[in-house]
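Only a single protein chain was left out; the remaining protein chains are all shown in position.
After this line comes chain A, so read on.
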Amino acid sequence: MSTSPTPPPTPPGPEQPSVPGRSGPSPATGSAEPGPEGELRDHRTLTSLLGAWALAACSQEETAAVETHLTDCAPCAEEALRLRDAVGLLHSEDSLDLDPMLRSRVLEGCLHRRPARIPVPAWVAPYDAETARLDALLRDMAEEEWRAPVQLRWFDGEQQTTRETTVAGVLGHLLAVDGLVAAGIGLPDPLPAAALPADAPTAGPAAASGADPQTRTEIYWSLSGARHHTPAAREPWRQQSHAMIRDVSFLAVDDGSALGDRTAHGRLVSYGNFSLPLRDAFLDRAFECWMHAEDIADAVDYPYGPPGPAHLNLLVDLAARQLPGAIAARRRTGLAPPPHGLAMAGAPGRTLHLEIEGNGGGDWYIPLDSPGARASPESKVAHIALDGVEFCQLAAGHVQPLEAAAGHDGDRQAIKDVLFATASLSRL
């Protein structure tokens, strides 16, 4: 894969051409800048040209002058050979695209040989993998690509909404919303307290309060100034994500050894207008990281793939678990018609069979009448089948509910409710 340029000039030998059209000694000015004419015999100047000469990056005249000099000057001749050999060692980098799945194989191999004393919890693994994958994409990006425009898209309940930003702006968005989770486990909030609304949550387990993801993002964008457009957006995001993975690992170990039900994954993280258990918050951030990495990859025209099957399965599961609540919320706000009848909590109710195809897929049974109802295959009234990545694109609001490439049969309203509720899970 290495690039071989045309060979540099022939090695210095006895039959070197002499300096053309030159007479009289050049003034020993010691000037480092070779003049257009007449100064090419000065030893210092000729020596300074050795690197350029070895790379065939001098004018013809200079090349000839250097080669003449090499026949008389042993130290220069020795260096010239050395530098010429060094040119042969230059290769283009050929490992720009490390297989993103190599990371999990390498880490698994290590942990098999020496189990971790402080493991990364399984529910944090997708966030760990997705942030690493995005970071690898960012590493190879050119300065101007950070300014590339990105159109963020989501489904606001009725239609697709968009917001313009840049690649660097997307990183700021991820940083600002990840910050909710960071603050939830005791790390500093990347947004200054003074910039947040007065009822902003303090660190620690919090009920739903404070600024929601969209508000936080707008605040961060208004504060971040130049970072909005430069590679400087990368480091704070990466540092925070590393710190989150480190601290939540310790938290899980500590809580695991304590008695009681206040385990790490159950702690509530406030998203402003709602809250999620810490476990789901990390899955949510992994999902967002993947989707926004896709936005970035699209903007700069890089290929990007889905997460590994085991992680994709956890992300699909998160969305599927949120569907009953999302259906109920749409009914409360009048975006969906009321249910056929209220099912008693725990009682079997009408059910939709969500079949996710492909690696990482599976079967989910969604209660249609109320979030508390029990779903069961026997009470199935409708069936939706779609690919895991397509389902995630729908849940991210990148695909319109009725345009999703889904196979379905059964109760039409139930199918519509579930497709729209899936898209409604999206937000900025």
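By our rule, a contact is a pair of C-beta atoms (placed from the backbone, for glycine too) under 8 Å apart; a residue touches a chain by one contact, two chains touch by 3 or more; residues count from 1.
We take it that contacts and distances are computed from a predicted model.
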Among "Sigma-70 family RNA polymerase sigma factor", "Glycerol-3-phosphate ABC transporter ATP-binding protein", "Quinol:cytochrome C oxidoreductase" or "FMN reductase", the UniProt name of the subunit that does not appear here: "Sigma-70 family RNA polymerase sigma factor"
Touch with the omitted chain, as defined above, among A:Leu50, A:Ala148, A:Leu191 or A:Leu354: A:Leu50
Listed residues A:Leu191, A:Ile245 or A:Leu276, member touching the removed chain: A:Ile245
Residues from chain A at the interface with the omitted partner, ascending: 3, 5, 32-33, 48-52, 54-55, 57-59, 79, 82-83, 85-87, 89-96, 98-99, 102-103, 105-107, 109-111, 113-120, 128, 132, 135-136, 139, 242, 245-246, 249
